[in-house]
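See below for the structure under consideration.
Note that one protein chain of the assembly has been removed; the remaining protein chains are unaltered in position.
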Amino acid sequence: GASGAAHASSAAVAAAAPSGEITVFAASSLTDAFTEIGRAFEREHPDTTITFSFGASSTLASQIDAGAPADVFAPADEADMERVEDAQVGRRVVFARNRLTIVVEPGNPYSIRSLADTVSKDVLLVLCAAEVPCGELAREAYRRAGVPVPEVASAENVRAALTRVALGEADAAVVYTTDLRSADGEVEGVRIPRRDNVVARYPIAALGNGENSRLARAFVAFVASAAAQRVLRAHGFLAP
Amino acid sequence: MTVTARIGVDLGEFSVDDVELWVESGTTSAIIGPNGAGKSTIVHAIAGTVPLQRGRIVLGDRVVDDVADAIFVPPAYRSVGAVMQDPMLFPHLSVVENVAFGPRARGTPRRMAREVATEWLERLGVAAHAHKRPRALSGGQAQRVALARALATDPDVLLLDEPLSALDAAARPAVRRELAQHLREYSGTAIVVTHDAVEAMTLADHLLALEDGRITQQGTATDLRERPRSRYVADLVGVNLYRGAADRDGIVTEVGQRIVATGHDTRGPALAVIHPRAVALHREEPHGTPRNVWPGTVAHLDPEGSRARVHVDAAVPITAEVTTTSIASLGVGEGAAIWVSVKATEVEIYPA
Amino acid sequence: MTVTARIGVDLGEFSVDDVELWVESGTTSAIIGPNGAGKSTIVHAIAGTVPLQRGRIVLGDRVVDDVADAIFVPPAYRSVGAVMQDPMLFPHLSVVENVAFGPRARGTPRRMAREVATEWLERLGVAAHAHKRPRALSGGQAQRVALARALATDPDVLLLDEPLSALDAAARPAVRRELAQHLREYSGTAIVVTHDAVEAMTLADHLLALEDGRITQQGTATDLRERPRSRYVADLVGVNLYRGAADRDGIVTEVGQRIVATGHDTRGPALAVIHPRAVALHREEPHGTPRNVWPGTVAHLDPEGSRARVHVDAAVPITAEVTTTSIASLGVGEGAAIWVSVKATEVEIYPA
Amino acid sequence: MTAPARTQRREVGRGRPPGLAIAVAMVAVAFFAAPLVGLALRAPWSSIGDELTAPATVEALRLSLVTSVAATVLSVSLGVPLAWALARWTFPGRRLARAVVTLPMVLPPVVGGVALFLAFGRRGFIGEPLDRWLGVSLPFSTAGVVVAQTFVSMPFFVVTVEAALRSVDRRYEDAAATLGARRLTVFRRVSLPLVLPSIVAGAVLSWARALGEFGATITFAGNFPGRTQTMPLAIFLAFERDPEAAIALSLVLVAVSITVLVSLRDRWLHT
Partner (left out) sequence: MTAPARTQRREVGRGRPPGLAIAVAMVAVAFFAAPLVGLALRAPWSSIGDELTAPATVEALRLSLVTSVAATVLSVSLGVPLAWALARWTFPGRRLARAVVTLPMVLPPVVGGVALFLAFGRRGFIGEPLDRWLGVSLPFSTAGVVVAQTFVSMPFFVVTVEAALRSVDRRYEDAAATLGARRLTVFRRVSLPLVLPSIVAGAVLSWARALGEFGATITFAGNFPGRTQTMPLAIFLAFERDPEAAIALSLVLVAVSITVLVSLRDRWLHT
């Protein structure tokens, strides 16, 4: 129950309740989930304030690199976390996972069933650019499925890829399951079998830049807590 | 190409009020008048750069502007050439390109256009500056180029707004002669605006005095010289003009002063002209034939070469023209008391 | 404030060559000369809008431009007021704001500046247009405003480049008088550029003839009128001028033609002046006193009011001034064969 | 030679461009209008009201207007002297200076943001002393947003105004000088008024650019609601969740700027 979760978290936090303010830099794909989690945390610790700055993980990383006043960092993939390693304090936690899925136009006009079907000539496929996490993972998935990775129009991020399908400008795209759920109605999902699928890990860590590393640690712990996990689950993320 | 126009234009509080204009094909008319009389406005209206608000303009048999019939022919289609008061040479083109612009725009091939241009530049004595930018021209040179530019298009109607105002004293008669000759040879019709009496009279067959947007007098040079109908015209031709009521022995001016005259049969409202050369000046009251004798004081002197014009404040303010030597002998200075006499036979009276 | 200058400026192929200028404090000098002689250039050099390339300019006791000493005082710090040939009124300011600009820039409070401006606009007869934009002015009005703008700053040195060229015939004498009076009353020094002989002679104490960037003659009006030293000056004052070698009985012109004269003691290189009024015209060869008699043909006629100037191509090309009536009686038209006679006593000879 | 008769109805104003030009112009307008129409068609008009009144939107809109106006003011007050110097003063390295000024236009926004960090960031070679001695820290602050926007938008102002200043007739300035006006007065009372239309145009350009600025802002100032989250950032985030909302927000932004532009034009540029 909620109270159980509350116990767990408060246990995680040592004797005195944390207080004050922290800034959390998080990947924009976490916007909704984290906003909710933040509110929950503040409810639990009345005299705390959590400020979020959402953006592209890489941008956030370079901001932290340049000395941004961030107490917590939650990028969309581990590579970006590596970049700020020396700023980290305390251990890094993977708090959620995500899977890939194929999205097609409603009604699946090209009757796409698998990754293999997406690479035919008359299907206009969109993937994230190889440089961004979702692109990397998607290409990995194709490799596992034994399908040659196609030369395709690539998007700067998942959202852009999804939008194109939603607008009917592309026939298929490979995105995260979480995105599928947020764009329900406009697109239709086509599962990728577990053995081909790739898992995206969402790490989170407290940073030394901030003044309030105690509260930062508390928040990181809270994100791992059951209460937060429920929220993440509700937004389609998989348990770590 | 005959120009017939009834021009009505309002510019702020000023307005040109339905000025009737009729310039016969092949002739030249001059528009004279004080500053702000509306001369340039009329020129612009005919050129088409200021649309009419009332009336109509007909060039030859073609209506180019008619408010009632909502007709307006843009300048480019009027075959009118104009030298506006401001030369407005294109700053980005060389002098010769400026002059060649018209012919080019009317379809003359480049080389031929340039030849025409160069020829005109020579006729107006600025060929030496053909390759300069207008910025690098002196005022007079610029005006000559503007004149060349207008003439090079060989228009049916030529509009010249003070085309010689910036020319030097020596060049002006020459250019004027050049222009007069061109106008004589040339089939087209010309309208010249000028402040120079000589210019108007040498260039034009017909003069038109415009004052405050209205025509006050028109006719030949002689008409205006001998029978001016307005103060401005009188000043321009340099005579004394009086308005009044004529009777058997002369005229009574508006201020009630009688001027004795003979040999006129005008009665009632009339105008009287006295030529400054006919006005004699005396130190003491003269006792002799002249019937018009008034005391007065010298208001001011305008020396002009070997002669001078003496403006006298008398019962009838009058101007006399005398030699500088006689001025010396009379010892007239401004404010000096003096006597004026005019023979009755020298007073010319005609109906107002 | 005395103006002393030695001006050397190169403009492309043209150059003003070290023109020496000396205008005493409180006096007015006029610069006359053909188009493109360099008059405006000199005015600009003194104003500081064209820096010198050679020489120096001293206003009062202050060196404002000196190439050798690398001194240059910008226009704003020269207390010079100028009416340039182009009025250059600020298009974004009203007429009165234009005139008030100078006083304002020199620190006069707004209200006072406006008063000064309005006063000058009245003196020049354009107060009625005080609130118009310059675009809405006629040529003459614009020039008057420009004049008012320069005068309103009450400068120590006043530069006027053809300040009255656009004024109408009636207004010009009045404005000229207004200006002359101001110049007389006024402590400052003035330099006037003009193409109008009368203007030059009424406004200026000292005249300066500039031709092709060099001074060809300077002196009082009388000097120039009676002893012109260049064709241009002769044309300006309207007399016949011949260059040649003088001996006991007259002068032999450069083309080898003798002109008989008496009562001169000049020998060697000399100039001879003949006034057009002293030139008589005849249908047949005259047999009488005149010692100079030549056959010729009428080149052209310039009627000027009741008189006309007849240009005759003779052994010595000569201009005669006669009444229009006598022209009629002689029946001279262009190209007509005619005889010219000049009394030896009418030929004025002086050293070149 | 007489030109072929060509009568035109009075109503048709003088100087109206010929049909061909008009046609091309219309194509151009259509080209710009089409995408906006597209947005309008797609927009969730039902929900747009809510979007507009949502406090977050209002916040972002307010911030956008405040910062973009501030950036424009900054651009004008720095840009006018700069344009003046570039147009009138020949000094060694003028060309380089001119190029440097135009560069932010070609710098990809994100890189622009990074560049700002490297200069004005906490560890930047200007930011660090600034922070240490004056305690001023630009990144992640509203001031930072203004800096980012100015950096990106000011070039448009400078280039426009410099070009205009070059084409001023110097004789007006000379006339002013002979009337006793010092250089500053000449510039203030003559040169500037003469180029006013271009000043306005330049201001409009840089304002619009600042209002739409995204990359440099989010990189240099982060994305804090109420502090640094301008409309474009809000739109970007909304886009992550639901594109419809993003479109709605964009239309709001567009509407606002139309209003501003139209009224501004009326105020200044009526012929």
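Here are some notes:
We just call them A, B, C and D in the order they show up, numbering each chain from 1.
Note that in this section contacts are C-beta pairs under 8 Å (C-beta built on N, C-alpha and C of every residue); 3 or more make two chains touch, one makes a residue touch a chain.
This one's a predicted model, so the numbers in the text were calculated from it and none came from an experiment.
Contact with the omitted chain, checked across D:Pro35, D:Pro55 or D:Pro92, is made by D:Pro35. Among A:Ile37, A:Ala155 or A:Ala206, only A:Ala155 touches the chain left out of the display.
Touch with the chain that is not drawn comes from one residue among A:Pro148, A:Gly168, A:Pro193 or A:Gly208, which is A:Gly168. Listed residues B:Phe72, B:Phe101, B:Tyr232 or B:Trp294: the one in touch with the omitted chain is B:Phe101.
Within subunit A, the residues in touch with the undisplayed chain are 56, 58, 62, 65, 124, 126, 129-132, 151, 153-156, 160, 163-164, 167-169.
Interface with the hidden chain, as seen from subunit B, comprises residues 47-49, 74-76, 78-82, 84, 86, 88, 90-93, 101-102, 105-106, 149-150, 153. Not every partner is drawn; the one left out touches subunit D at residues 3, 13, 15-18, 20-22, 24-25, 27-29, 31-39, 41-42, 77-79, 81-82, 84-90, 95-112, 114-120, 124-126, 150-151, 154-156, 158-160, 162-164, 166-167, 170, 173, 180, 182-184, 187, 194-195, 197-198, 200-202, 204-205, 208-209, 211-212, 214-215, 231-232, 235-236, 239, 243, 246-247, 250, 253-254, 257-258, 261-262, 265-266, 269, 271.
Heads up, the rule we're going with is that only the chains that are shown with their structure count from here on.
The distance from the centre of subunit C to the centre of subunit D, with each centre set as the mean of the Cα atoms, comes to 55 Å. Centres computed as Cα averages put subunit A at a distance of 35 Å from subunit D.
Along subunit C, residues 86 each make contact with two or more other chains.
Counting partner chains per residue, subunit A has no residue touching two or more of them.
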